[in-house]
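Below is one structure, written out as structure tokens; comments come after it.
As you look at this complex, bear in mind that one protein chain is not there, while each of the others sits in place.
Note that the chains take the letters A and B in the order they are written out, and that residue 1 is the start of every chain.
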Amino acid sequence: METVVKVERLVKRYKELIALDHLELDIKEGEIFGLLGPNGSGKTTAINCILSLLTYDKGEISVFGKKLCAEVKKDIGVVMQNVAVLDELNVRENIDYFCGLYISDKALRKQRVDEVIAFAGLEGFEKFRPKKLSGGLLRRLNIACGIAHKPKLIIMDEPTVAVDPQSRNKILEGIEELNRQGATIIYTSHYMEEVEQICSRIAIIDKGRNIAEGTKQELKKLIKNTETVSVEAAGLTEEQLETAKNMPHAYDCKYDGKTLTLLYSGGKHNLTRLLDYMHKEEIPIGRVYSLLPTLNDVFLEITGKELRD
Amino acid sequence: MLNRIKYELISLLRNKIVVFWLMGFPVVLGTLFFVAFGSLADSEQDYSDIRVAVVKKTEAPEGFDEMMNALSGKDGSVSDGENPLFEIVTDKEDTARALMEKGELEAIIYVDGDVSLEVPYGAGGIKAGIVKSVLDTFKSRYEIISSAAASHPEKLPPIIKEAERETNYIKSESNSANFDPYVQYFYNLLAMSGLMGSMMGMYCAINHQANLSALGARVEISPLSKFKDILSSLIATLLIHNVFLNIASVYLVYILGIKFGVPFTIIIAVNFLSSVIGDSLGCFIGSIGGLKDGIKNALLLACSLGLCFLSGLMFGGMRLIIEESFPLFNRINPAALIVDCFYSVCVYGNYEKLISNIVILLIWCALLLTGSMIMTRKRKYNSI
Partner (left out) sequence: MVFKTYLKLIPSYIGIAVMYMAIFSVLLGMTMMGRSGLNGSADSIDGFTTMLAVNDKDNTEESRTFLSYLENCPNIKMTDIDFDKEDAVQDSLYYRKAEYVLTINKGFAEALGTGETENLLSSQVIAGSASEVFAESCINSFVSAARLYISGGYDTRSACEEAAKTLENRVQVTGFSAKGGWDNNDTGAYLFYNFIPYIMLMMILGILVPTFSSFLNEEVKSRSFCAPISPSGYMIQIICGAFIISLAAAGVLLAAGMIITGGNLFNKHCFYSLIQMFVFLMFCLSLSAFIGILCSGTAKKANYVTSMVSNVLGLGMSFLCGVFVSQSLLGENILKAAKFLPAYWYIRANNVIFGADGAVFDEETVWAAVGIQALFALALLAAALLAAHIKRGKESK
């Protein structure tokens, strides 16, 4: 597969603050590439550098194998983090305006605008001005403005911030649909669920460095955790806790007086084994969970902190 | 590019504030000026029919009655259609004083051996001044003749002959130039409306600079060149600005009937230059990074209002004061140059000055346009 965006050893400093620290990215054609990281980790800075809005101190960036120029820009669609539309223009005019920055042929543009209105589910709102739109619709307009010209590469910088769950699902479905139609997508978010749901490959960024990269399976293999089991059980004795801790494959144990949480690394039937033991000890138990590792766990284990603060 | 201009136009026009500001400002203020100055220009011209009372306590000196009759048109010396200088309202003291209290009388002339004058306190004004000056002249001539009659009666005939001669010794060289000082307020108004466009120029810059607004960033990542981008936005702004300025000018010249004393084509041309200067000034200041919008706004307001103050928007004599103390400033102050374009044609009837003013304005346009283009040309930012 061809490389669409390649970022090598990218360094960006804001005075003392190092925003990007030798960032490496390699995004292949046809991917939905997720950039995951907490707020302030450098996702947007990286995007702005790729788009050549920002100067950078060191490193190489190429898009479609070239340095960014007008010709390359034609094939890029961008959905910015902040809604960037003209307040005085209505929905259709806004889309036409932004599409017009890329396509000068009128007939083709009209077709594209019609398509994207249908795609974004903005039918019936064509004559509305942005101020009259709900938050979700406004986001969808923002996306429509970015993708109307059918770009080969779409960069979306947190397009679902402050959007209700319904609109969010619609947006995510839309992104997958765009990908099916052949677009490569770079998607930044600090919502790991979104990234897990749609991205084919993910880079986790923290403090301007990508600390892990790969498919979600690959990422999860990076850490020793394979399963987390939680059992509601009040009043466990020291002895019982000790036994639990020494269960096969368990490598960590937490107890807050109510819920026992065991972290496992590999092995099968971990939950059954624990429940069997508790049954034998006649410990009354409440709810029981077994969770597979999430990207949050990946992040937690690699950086030692929660993704969401 | 046409598509961009089209949408810039639409979005500007839908912005009601912009529309009102650009067109309403000169129209509303022009109307107020018109109302305020309308009668002012007249009052300066209105000096005939000065209402006086002549109260005689004794017999009037010889020649006094004849003079008063001549000046009030009672001897038929004033031809039809002309107004006599004086209107003698009454000869009774009580009536005269009552009229003066009501402000309906300019002066009371007392003849009591000598001639004396009573005018409303503090508000005699120029009409009373004219009455007094006429009486002064009469008094001096009367004294000269009567003293000559007393001391050298033999010299009297040539003196009387001289006294009967026409008494205007001044040859007027006045030209037909328009000296209505209030028209310059309208010149200034147009200059101000031109420079106030800088507010629009500022939004032009802010909306197209990635480091100033999200919209700017969004536009900047498109393949359109930055030059075309800013240019199309400026063109749209200029188009609208010019249309509005010219509508306002039509209103001032043809509806209010302000005598600009300048062909309308020149007004259009000057409007164009002032809009270019205003808009590109706004664009220039607007594109300075690191300044808050509020500060840019204040800066632009200070520029447009300050320059117009110095060219006489609030106090008409300002331009002359600067012309006398620091003439160079009038040659570079765009507001003064705009005013001077109209003024030189209207007052000097001279197109040479107009052309030199226009040349300097063009230099300003070129400087500011290049300046704003250079300021906005940058595509990469150290921070957003």
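We take it that a residue touches a chain if its C-beta (ideal position, glycine included) is under 8 Å from a C-beta of that chain, and two chains touch if they have at least 3 such contacts.
Being a predicted model, the structure only gives us computed values, none of them experimental.
In terms of the touch definition stated at the top, the absent chain reaches B within the entire complex.
The residue from B:I255, B:M314, B:I332 or B:A366 that touches the chain not shown here is B:M314. Of the candidate positions B:D91, B:E104 or B:E162, contact with the unshown chain belongs to B:E162. Annotation: of B:V115, B:I235 or B:A269, B:V115 touches the absent chain (contact as defined above).
Touching the omitted chain from chain B are residues 17-18, 20-21, 24-25, 28-29, 32-33, 35-40, 42-47, 85, 97, 100-101, 108, 114-130, 132-137, 139-141, 143-145, 148, 152, 155, 158-159, 161-163, 165, 167-177, 179, 181, 184-185, 196, 199, 292-295, 297-299, 301-302, 305-306, 309, 313-321, 323-324, 343, 347-348.
As a working rule, only the chains that are shown with their structure count from here on.
Chain centres here are Cα averages; for chain A and chain B they lie 65 Å apart.
If you check the complex, the residues on chain A that touch chain B are 14, 48, 51-55, 70-71, 73-74, 76, 78, 80-89, 93, 96-98, 100-102, 104, 145-146. Of all residues in chain B, only 3-4, 7, 10-12, 14-15, 210, 213-215, 217-225, 379-384 touch chain A in the complex they form.
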